[in-house]
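All protein chains but one are shown at their positions in the complex.
Note that the chains are named A, B and C in the order they appear, and that numbering of residues resets to 1 at the start of each chain.
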Amino acid sequence: MTLTAPATPTLLARFLDVRALTERLAAPLSPEDQTAQSMPDASPAKWHRAHTSWFFEEFLLDPAGGYRPFDPTFGYLFNSYYEAVGPRHPRPERGLVTRPSADEVGRYREHVGQAVAALIERGLDEAQAEVVELGLNHEQQHQELLVMDALHLLSRHPFGPAMIDWPVEDDPDPEPLTWRPVPGGLYEVGHDGAGFAYDNEGLRHTVHLVPFEIAERAVTNEDWLAFTADGGYTRPELWLSDGWAAVQQQGWQAPGYWQEQDGQWMVFGSGGVRTLRRAEPVCHVSFYEADAYARWAGARLPTEAEWEVAAGDVAELRGQLLDPDRLHPGVAGRHMLGDVWEWTSSAYLPYPGFRPVEGAVGEYNGKFMSDQHVLRGASCATPAGHERLTYRNFYPAAARWAFAGLRLARP
Amino acid sequence: MTLTAPATPTLLARFLDVRALTERLAAPLSPEDQTAQSMPDASPAKWHRAHTSWFFEEFLLDPAGGYRPFDPTFGYLFNSYYEAVGPRHPRPERGLVTRPSADEVGRYREHVGQAVAALIERGLDEAQAEVVELGLNHEQQHQELLVMDALHLLSRHPFGPAMIDWPVEDDPDPEPLTWRPVPGGLYEVGHDGAGFAYDNEGLRHTVHLVPFEIAERAVTNEDWLAFTADGGYTRPELWLSDGWAAVQQQGWQAPGYWQEQDGQWMVFGSGGVRTLRRAEPVCHVSFYEADAYARWAGARLPTEAEWEVAAGDVAELRGQLLDPDRLHPGVAGRHMLGDVWEWTSSAYLPYPGFRPVEGAVGEYNGKFMSDQHVLRGASCATPAGHERLTYRNFYPAAARWAFAGLRLARP
Amino acid sequence: MTLTAPATPTLLARFLDVRALTERLAAPLSPEDQTAQSMPDASPAKWHRAHTSWFFEEFLLDPAGGYRPFDPTFGYLFNSYYEAVGPRHPRPERGLVTRPSADEVGRYREHVGQAVAALIERGLDEAQAEVVELGLNHEQQHQELLVMDALHLLSRHPFGPAMIDWPVEDDPDPEPLTWRPVPGGLYEVGHDGAGFAYDNEGLRHTVHLVPFEIAERAVTNEDWLAFTADGGYTRPELWLSDGWAAVQQQGWQAPGYWQEQDGQWMVFGSGGVRTLRRAEPVCHVSFYEADAYARWAGARLPTEAEWEVAAGDVAELRGQLLDPDRLHPGVAGRHMLGDVWEWTSSAYLPYPGFRPVEGAVGEYNGKFMSDQHVLRGASCATPAGHERLTYRNFYPAAARWAFAGLRLARP
Partner (left out) sequence: MTLTAPATPTLLARFLDVRALTERLAAPLSPEDQTAQSMPDASPAKWHRAHTSWFFEEFLLDPAGGYRPFDPTFGYLFNSYYEAVGPRHPRPERGLVTRPSADEVGRYREHVGQAVAALIERGLDEAQAEVVELGLNHEQQHQELLVMDALHLLSRHPFGPAMIDWPVEDDPDPEPLTWRPVPGGLYEVGHDGAGFAYDNEGLRHTVHLVPFEIAERAVTNEDWLAFTADGGYTRPELWLSDGWAAVQQQGWQAPGYWQEQDGQWMVFGSGGVRTLRRAEPVCHVSFYEADAYARWAGARLPTEAEWEVAAGDVAELRGQLLDPDRLHPGVAGRHMLGDVWEWTSSAYLPYPGFRPVEGAVGEYNGKFMSDQHVLRGASCATPAGHERLTYRNFYPAAARWAFAGLRLARP
């Protein structure tokens, strides 16, 4: 993480914007919705709101001195996994923390927000500015998690209630699948140090690629229906061994949130249960499903280096990622065209020369570098401005509650 | 269940009283508190409030005709275990039902309450009056469960918050343990059909008892400290085999809700974490612990028949049970002297000639008659007027979240 | 357990007989068969052979003095559950004890057998004679367990191999079901102290029974087919709540060891997979199934007191139990007419005044007195001479690998 300190007025405006978006995303959720935890991997919305505030308390306000914590017990309740900071509440029991209430968490957020704003206004040194920048990126990451986790919770409700009101959309014809060749050779990948990036995006380094082609659009729901119709979920030869075990143990017959009603595929999303739209990128598939689909299609997933090289090279991809109007506040969770994280074939491992940041704040990305898979791009739930071509998202191979789809590659 | 129809005005007053107590008991709980589920055996307070209302809808209002249900999906959400009524939401996932909100459940309760009150005012036939009476007893039973479950939830919070404000009580010297002899011979036990009783309390029948003695007070916390100090939780010879397995698997070293702080025993209760009071009956012990204690004390638990015979015979017991002022609204969860359910040595089995009530409403007590143990008496959380000498409460042998203690017997 | 010391010559002959039967029962099992453990509740045949020898070492030879143990590590390996004797190998891992070999266990049995025989020949005091008698009954009990456990193991083999060679039997028409009335009143039940009995069979005591009728034969396979055909396994209203949960979790659709092949019911037994015989008593049913069947049939299970009173009264029952030719060595596991343990409705609890024997040897029956159900009678696998009208067998409600069926009762 190398930063040049951003100008303070800009930083303050950005701080207020990011903090406000979190509250807007949580607004459609009742106190009850914000408290329940639907599985150990997901956290209550209330927890996300509090944890992102605790981050500023722990790493900025407390070291800065002169700060009175809102409640001294919150450190225990809202630390996520920073072993170096001290003991913390067990993750699978976050749904039992009924107190503080969602309202009190709102007051906590205001208390922390005002203290940070005051500090920014008084002027930050470079290290402090870096912590604020990190804290904002951290909060943006949790904004997407908040939406993912809330959607998962509502999906477990027997009647699949809508999170937000959402007009019914039409379903245009899917685009045909076209391929773009990328020549082999040496490429530089990883973050080059200009602007904010997480530690896991560096060091920038050289990779050798053989020539390949990459699809110019993601796999769609219509594509997936062909896979399903061709027995995709019943043919072990298409699957990794662990993937086939997951299919059988979890009874997968379609992507997450799909449900069949009277012979018609419906899909649960932030607008409730809707008719499946054929042209949308398929979403809520696991790595195992993405891998099996690619094998069925006679193709494969790209490596993360291939993805990054192709994305840097291809204007359409880039444009899609950088469109500033993509995420409208309150629109989180919408399945928009092209807007999914894309599974790569790469395991989540350190780049050559990777070193985590020193201190507790560095307990961030490096400690998860085993048995996870890299996703690239961004989703409809990624806050605008949080995308980067070098961004490395990661989930376990069986996870389906992320906004994750896939894009094919081939030799 | 044999009933003479009670006079309508009285029934209406009683209906309003019971319904109001449920709401008073839930009042100290926030919407978040009312939604979380701390273990599969416990239910959210919101669920208890809704389920007791659904019972009137399902078994009284709907058959009576002309009733518009508050929400047609509530039957699925708030049926507990009546297989005959239709499918229902799985019990371990009650904590994920964040909608309806606690407030909407309040409106549901009013809707149902007004409809029942109107029906009572119009006049009930005998069968309907029986259902109302059953529904009120059912709701009283759930009042105690609501308190038990809420207390269990708060006990899982890392800081053991108080459910209600509660003055600190003094701790008088415990009474000495005295014994009362009961002669052997033939006795009649079970409900004789006068007034309301659950189906499992009949038929009244003859048992043959050998002479025995029964303790004139329950085992106290001070008694239990002697057991603990004598290695009670570390000596397998004192325990049933399954009990010893539970001790080791669950790490029991003291009754439920006890915790040691700086060498001092504290106990969590509705007033938060307090100093242990020596004269109080020990509470939140499992059947296994009660059985081990009795063995350690050179005594045994009474059978349910012995308990019932002794209780009918002993003025002190009777008086204690029938004291109308015992449960003050809002006082639920208090550990009062003598106020615990008492484990007996009896398994929960049908009495000779037992027949459940016909129809879905009879899916009530009979279907649980395996692998549970009978408790007799009543607790500080039992609503006033809900006690009976013939009442058969029951829990699995390892359960500790009930307000359960014990009373010794010996030959 | 009150014993008069049996004459030594008789005891020696009996000792040699019982020990020899164990070896004959194990003889058809290969070293591999004798070592595997098919579930935590079952033990390898090799373990049964060694454990019953260890019992004599621990409770007879070692206290008698002058005895050199065969191998000092066997105490750890072959103690079953006597906490008072010291640590022991965990039960679920008995299948990993590949050493000593089955052959070496044979040598261990000879070593112990010779030492006990020598002691008997030198003359026993009364306490020693009691231990020998207890050890022989203990070994007989394990003979049936050895057969049960071996059968369960072979049932898990994908091809259901036969344990012994067994001629195919014809299938006569089932007898009609007739009922015998038993008058109500006071009865004495339990063991009266003459001859050997386990501690749990006493004290003899008075019970009060209401009049009832009892079936003059056990429920047959043909009866059971009618239950199955009537949707017995698909109708929750017939089942206890825990029973219905077991049906669903374990996928029960028929008794244990039944399998459907091309529309024909087959049953696995000691002779391998055979055609179901209609007149045989149904076997390998759980308490839950027995209870559901009885409810379906408009009847109920008898209590253990009713069973004992009826059996004492009814010549046919008695004759069946006492037939000395019933169990032929090597014939264990055969499904003979009438030869099943019979589930009662009674929980396994202490009789009034029950006291276990002092010392480790008393860790026998009493410590299992929770959450088990009583079976009465004897099965085709019970060694001849081990039956008693007062015998109390017990298993958990879901167990199906015992030779257990049922007999109906009704008011």
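Keep in mind that, in the parts below, a contact is a pair of C-beta atoms (placed from the backbone, for glycine too) under 8 Å apart; a residue touches a chain by one contact, two chains touch by 3 or more.
Remember, it's a predicted structure, so these values are computed and weren't measured experimentally.
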Using the contact definition given at the top, list the shown chains touched by the missing chain.
A, C
Determine which one of A:Pro72, A:Gly123 or A:Pro411 touches the chain that has been left out.
A:Pro411
In the complete assembly, which of C:Arg68, C:Arg99 or C:Arg122 touches the absent chain?
C:Arg99
Of the residues A:Ala117, A:Met266, A:Ala279 or A:Met369, which one touches the chain left out of the display?
A:Met369
Even though one chain is hidden, which residues of subunit A still touch it in the full complex?
81, 83-84, 186, 205-210, 236-237, 239-244, 287-288, 291, 345-347, 349-350, 352-353, 363, 367-371, 373, 397, 411
Over the whole complex, note the residues of subunit C touching the chain we left out.
30-36, 38, 46, 73, 76-77, 89, 93, 95-99, 101-102, 153-154, 156-159, 161
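Keep in mind that, in the parts below, only the chains that are shown with their structure count from here on.
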According to the touch definition, list the chains common to the neighbour sets of subunit B and subunit C.
none
Inter-centroid spacing, subunit C versus subunit B (mean Cα positions, whole Å)
38
At least two partner chains per residue is the criterion; list those residues in subunit B.
none
